[in-house]
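For this depiction, one protein chain was excluded, whereas all remaining protein chains were kept in their positions.
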Amino acid sequence: MTSRPFIQFNNFTFRYDSQTEPTLIDINLTIHEGEKVLILGQSGSGKSTLMHCMNGLIPFSYPGEIKGECLIQNQPSTSLSLFKIGQRCGSILQDSDAQFVSLSVGEDVAFVLENQNIERSIMIEKVKEATSKVHMSDFLTQVPFQLSGGQKQKVALAGVLHDEVEGLLFDEPLASLDPVSAKAAIELIDELHQSGKTMIIIEHRFEDVILKEVDRVIVMHEGRIVYDGDVDQLLKLSLCSKYGLREPLYLQALKTFNVPLDSQQSWAFLSSMIIPAFDLPALRPDVNTQSNECVLSFNHVSFQYDERPLIQDVSFNLYQGERIALIGENGAGKSTLAKLMCGILRPQEGNIMLLNQESSALSIAQIGQKIGLVMQNPNHMIAKQSVEEEILFALRLRHKDEELIQSKLIEVLVMSDLKPMRRWPVKALSYGQKKRLTVAAILALSPDILILDEPTAGQDYAHYTEIMSFLESLHKKTQLTFIFITHDMHLAMEHTDRALVLSQGKLIYDGPTFMALSDESLMSQASLRPTSLLGLAQQTGHDPATLAYHFIKEFHHGQ
Amino acid sequence: MKTAKLILGEWNTKTIVGVALGAALFGVLMVFGGITVFTNTRLTTAFLVPVVVGALFGPLPAAVSAGLGNVVADFIGAWGYWFDWSVGNAVLGFFIGLLPVYGAIITKGKFNLIHAIIFVITGFVGNVVAFGLVTPLVTLALYGGELNITLAQAWAAGISNSVVLVVGGLPLLFALARVYASSTNLTKE
Partner (left out) sequence: MANNTMLINFKPNPSFLGRLNGSTKVPLFAVVLTAVLMSFDIRIIAPILLLSSVALSTLKPNKTILKASMIFFVVLNVINIILFWLVDPNVGSFYLGGDRTPLFNVGNMVLTQESLWYLSVRFIKIFTSFMVSLVFIFSITPSQLAAGLASLKVPPKIAAIISLTFRFIPDLANDFQLMKISLQARGLELDASKVNPLERLKRNITLLIPFLLTSFNRVEVVANALDLRGFGHQKKRTYYVEEPPTLADKLMKGLTWLCLFGVMSYVIYMNTLAPTQDMWAFWK
């Protein structure tokens, strides 16, 4: 490559002051000007820490011990200042909530420009342009806490679009975006790259990112860089499963069906692959006997926060032991619906029945005995200062038997892979670890109905598989009813039987999950996108539903 | 020189954010987190805020967050502006925030019995100076006259604040010190 290095790490090791072991170990990495690099790695592997070294937060904000050097455009980062580094590369942080520093969407998008003392008339134009790119121009005066998780992320994205910098760092920019918005975001990022900027993206949603070509992939594992090369090689060497990452679905499917693949061709783009024909048995879906007790029912429920109508006349019944996916575009009202289920919000019209009781007569704590909710934003749930205290708090309120408490604690700590960090303060956790902590704290209470608001956002494949198999085992053992709110269509397909599709506050579909995901008009109505299994099916001439069905079945069998 | 720095605090972005957060908390708690014991005087939990700000950033930041916090409370509580009390609260905030100056470095987990005793004493002295001296003087300057009533209010305020500082502030400081003490030498088990 002829271009100059943009960021360079030489034998770089970093240890947070509060840690005894280094978090980044012996990093050697050069990112050239104009490159587009994707960083993959398990939750807690040090991705955000690496990014903080690139944008100067390490060493300027997080104290710690550095060995080796980190050069930004050939200058040691320690000799610059946060501001100087910021002039060369902008970044969006993983926690899009904390990133929101102003009082309204418009001001937040304008914040960088305000600080640069840009004239207001220019600023207004730029803000308009940036917000319309992420489809948020209708929300310019909205206050941060009135936005949905995905909308906040879009605002964060818009905030860097007009930045006159040479490089941009994104820490999980897609985590809570719906599939259509995620695709749009990736296209935006690509557009910026085409205009000559260096792009560094950290993402768990591997398959979404490589919709547009990336120059290089870096895989981190336990603080080290274990792979640095192109996408194709990564896929062919089967490194994903080795490091607990999710392979693109179509590849997983092809491997599951034992289809031989030509290693001469690129595996990174499904559309350009030549795939040999393979056979699938006919579709024989299980007959679902819905004789179970109805645990939760919504009857003509409507709700709105302000003058905009949101949840409109929603009715459905949930039966014990069901596995439900609640899907829909950003801002559709999914989190709102979850809050209605738990009594955090109360319907303005209609009623909700919980196990044949009017839910309006019950307090939040009483509903909480039956329904556990893991909120979308972990910062809204964590109330205690350490991992263990957080889990123990509610357990102690519910149970007296110390032995039982301890065994539950250990069980969920293992499930969430937080046991090694059980005594750590919450502050020292990575974002994904925090999210797992909230899941663990709720699961410890063994609720009858569990609502998980985007449990897999910010999680890697290995960790979320762990959580899912724990849930599956609970489901088998105790007939747990669970509801996933998710933008991961494959997760929905793999782990749920029934889908509720919400679009602009209306329930537009209620039926089997895999049928929903092969219904193209429904998908586009709700800003959803089919998984690459659909593409694979079309390319190989199979019926999409049949293919998906057999893949999930065989895949589970294989595990 | 070092003491001067400890008193003034380092006004970097973190301090600015910390002070602003403190002022917001102070304001909200003053309006919603207390019960009225006497006119202009509430048994308020707001004084726990400068305890934290002082522990993390030092006395001047604590003073600013308490003083500004009171203005904010006047603003959102809409009961009129009482700048004399804001100044008094700032002074008390300063005394409460002296923690790092006498060696209670909470961020290193240092807070022992002696620090606790000094904390209670400075809190008491702070109340006397703030409401026995400063507030009446400012009242005189701004609103004119009636020291008697302000003094009566000052007594009520001083007593209720001292109660809050001892009952709430001490446990808070021990908890904070424990959190910071447990945030060092982290290892995976």
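In this document, chain identifiers A and B correspond to the written order of the chains, with residue numbering beginning at 1 in each.
Here, contacts are C-beta pairs under 8 Å (C-beta built on N, C-alpha and C of every residue); 3 or more make two chains touch, one makes a residue touch a chain.
Bear in mind the structure is a predicted one, so any value in this text is a computation, not a measurement.
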From B:Ile16, B:Ile117 or B:Leu133, residue that would touch the chain that is not displayed: B:Ile16
Residue among A:Ile7, A:Ile442 or A:Met468 that touches the chain left out of view: A:Ile442
Candidate in contact with the missing chain, chosen from A:Asn74, A:Gln116 or A:Ser241: A:Gln116
Hidden partner interface residues of chain A, rising order: 55, 57, 60-61, 82-83, 86-87, 90-91, 93, 95, 98-104, 106-107, 110-120, 123-124, 127, 141, 143-145, 159, 342, 344, 363-369, 371-373, 375, 379-385, 393-394, 397-398, 426-427, 441-442, 445
Missing-chain contacts mapped onto chain B: 11-14, 16-21, 23-25, 27-29, 32-33, 39-40, 45, 48-49, 52, 56, 64, 68-69, 72, 74-81, 142-146, 148-149, 152, 168, 171-172, 175-176, 179
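Following the convention adopted for this analysis, only the chains that are shown with their structure count from here on.
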Distance from chain B to chain A - Cα centre to Cα centre, in angstrom: 40
Contact set on chain A toward chain B in their complex: 17-21, 61, 385-386, 419-425, 427-428
Complex interface listing, chain B residues touching chain A: 14, 175, 179, 182-189
